[in-house]
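Complex shown without one protein chain; remaining protein chains in place.
After this line comes chain A, so read on.
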Amino acid sequence: MVRDHAGRLAGALVSLLGDFSAAEDLVQDAVEIALKRWPVEGIPERPDAWLFTVAKRRGLDVLRRQQNYRAKLALLQPSEPPPPDDRLRLIFTCCHPALAREAQVALTLRVVCGLTTAQIAAAFLASESAVAQRITRAKRKITDAGIPYRIPRDDELPERLSEVLTVIYLLFNEGYLSSTAERAHSRDLVDDAEWLTALLHGLLPSEPEVAGLLALIRLHRARTAARFTPAGDLVLLEDQDRTAWDHAAIADATALLTRTARRYHAPGPYQLQAAIAACHSEAPTWPDTDWPQILVLYDMLLTLQPTPVAGLHRSIALSYVRGPAAALAELDGMAAGLQQYSLFHATRAQLLRDLGRAAEAHEADERAAELTANPAQLGLLNERLAR
């Protein structure tokens, strides 16, 4: 509820005051007050107007104490929040490439999604003071270094949009990988990532990669109910109960993806990853998976984005098309860039087991376990090691 209004208010206040940092402080104050009062008093009839009034009152208090801000006092006079949605500018400012990645993430969550510093700290298992400091430093840089509050020019948009999508994707990944039974009650970053992408898609409806990321997130979320056992253990895609997937959501996301591909003919990394997720989601059973199609999609992805991690995932697809020996040979060829990556060793272990090389498989699983701190992944690996 707060999320739907906080960013809008921040956008409006930054425009109104011309001061990113001051506007953001006011919104954060208003959000804190809302989180205390709404659960007790109920959600006001016009939450946007309520938040604006509280922010305005707070602003007037602050301004009264600071004479040099008196000029801005007059700017806060309108009693209604201004209608236009300024959140696009807000997103681009928060994700400006001159800010450190962690600062972009924290700032986007706080300013655009209206999370409190405490909520962000809890989601990233960081201390509240560290997050607060990160945000303060980022806000100071925005002001001092002259980072503009503006939608980038057309010729800069692709690069800047890709920066925004990276931030959201990171958020999604963090939320997706850390979502375990133990942390089910903590902030759902996957939900924030989907909300942000949907917002962005609404504001930039003709950007195919935004649609691609939205489809990707929705396809993954559609499998949530099958990803964990009631005891909180991770269930691999292979073993998931496919009847528990949200098939309506899968159909919607797949339709969005198809529409986007037909209209723009501009496959990018997010659309391709979504297409791969769609292949998995549309297979009625694990053996029905269309591996040759997935392999083609990974080849396309690797041409656009030749990263070791994409190569790793391609080798998994390869093992189903050409067998574990071919996949293992490919994988070992990429070992240098993936040594510190838990999934690399877990995948090797799986292939070695398929090839009947049990001792080596055990060793690889041990290495994989050493490299992950995620309780759900650890549980799975330990179970394999105990066999």
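Note that in this section a residue touches a chain if its C-beta (ideal position, glycine included) is under 8 Å from a C-beta of that chain, and two chains touch if they have at least 3 such contacts; residues count from 1.
Note that contacts and distances are computed from a predicted model.
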Chain excluded from display, named as in UniProt, from "YCII-related domain-containing protein", "Branched-chain amino acid ABC transporter permease", "Dihydroorotate dehydrogenase electron transfer subunit" or "Cation/multidrug efflux pump": "YCII-related domain-containing protein"
Identified contact with the non-displayed chain, of A:D4, A:E156, A:D332 or A:E383: A:E156
Full-complex contact with the absent chain, from A:V2, A:V31, A:C94 or A:I147: A:I147
Residue ranges of chain A at the interface with the undisplayed chain: 96, 98, 144-148, 150, 152-153, 156
